[in-house]
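Heads up: the structure comes next, in structure tokens.
All protein chains of the complex are present and in place, except for one that has been dropped.
For chain A:
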């Protein structure tokens, strides 16, 4: 055993340059190398992807990773390439047809194959997958099966069938946050009655102070935000539900502070997104105003705060997003800005994304004519229809979904309004038994002030000023670029 431990460590050093595993990693890797399928629930920032990457390296067989977001996949491909891995590819609908075809025809040449779930509808791809001698099938962000599955990514629901078709390869389902209900959903959908190992680490991140700031108006929210960012140690991340607002507030913060601020969202060109991500990673930006498009693959260790300008849809997403802070273990803070009307915005989003009974009936009555013309809602309806579900069953599914979403919203509102320890509230929500020892560095109880000084999060240093604009004249840049 000792011997194999040493071999594992040597492989870790060789391929990734680390001397020690982080908590949970070794347990997962041991399981997988012993051919045990595993559901791993580890908080963000604990190095989940390293687990399957190392198993792929050690077993010298291909690893297939199903991932829900193109941006996330591209980030991970880039990170693997950065680590010197050349045989890696992301097969998504964004690839031009001829390139997709090339990749499918040469699938065996790749060691790490990232797949968007919708790609699994392609018969030739699935046939090509069957021919591979897989080290591992990975389902990344596995909570999508439960949380996003019924809403946005029906294809995730078909992963159980894919496993069966591929003769039950060793599978690693990864997620950062999963309540017992979600974990059960994942098990049922992916593994049915198969015996698997579940590795769960606490969702709690003790070095992130939890705070909620209630405000009475949009204006008061902006003022509070300006106050916070002026006071807090950078770098920081501010999350928004809308691209427009992210741009608007980035502008406002540039005007009202001396901080370097940029916005980041799916509306920007790939090249601008790259630039902002790199600037932020290398400490040239103080703040990024982002939508959820930012972050999944961003591995910046020293983010000191995550502020939510809008109300997240549920505690799972909230935990995912604040998990970007303090990956270096240093004291950090998560602040949720809350205005009463924010809840209405979330409620209307729920109504907008989930079709009502009349709409469902209308769609089912006119399905032939409407297929492919009703946007996301239609896509999901179409999926259910093809599954042979009746109108009544579909109505029932959506109404359950609506109820779940509303209950998720109530949970996050309850987190905001809790009179007790916020950390305890979260742990309880995720079914964790241990209680926190509340103290001044734990969370802000309702009505209390944030203890900035005690947290040592006050910005006492000179601001970054205009680091971004230090590139200089063209001569200098060219000489710097090419080492002349």
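Criterion: a residue touches a chain if its C-beta (ideal position, glycine included) is under 8 Å from a C-beta of that chain, and two chains touch if they have at least 3 such contacts; residues count from 1.
Rule of thumb we're sticking to: contacts and distances are computed from a predicted model.
*Asks:* What is the missing chain called in its UniProt entry, if the choices are "2-oxoglutarate oxidoreductase, alpha subunit", "Helicase Helix-turn-helix domain-containing protein", "YvlB/LiaX N-terminal domain-containing protein" or "RNA polymerase sigma-70 factor, ECF subfamily"?
*Replies:* Missing chain, per its UniProt entry: "Helicase Helix-turn-helix domain-containing protein".
*Asks:* Which residue, A:275, A:350 or A:367, contacts the hidden chain when the whole complex is considered?
*Replies:* A:275
*Asks:* Which positions on chain A touch the chain that was left off?
*Replies:* On the chain A side, contact with the omitted chain comes from 78-79, 81-84, 95-96, 99, 254, 262, 268-276, 278-279, 282, 284, 468-469, 471-475, 477-484.
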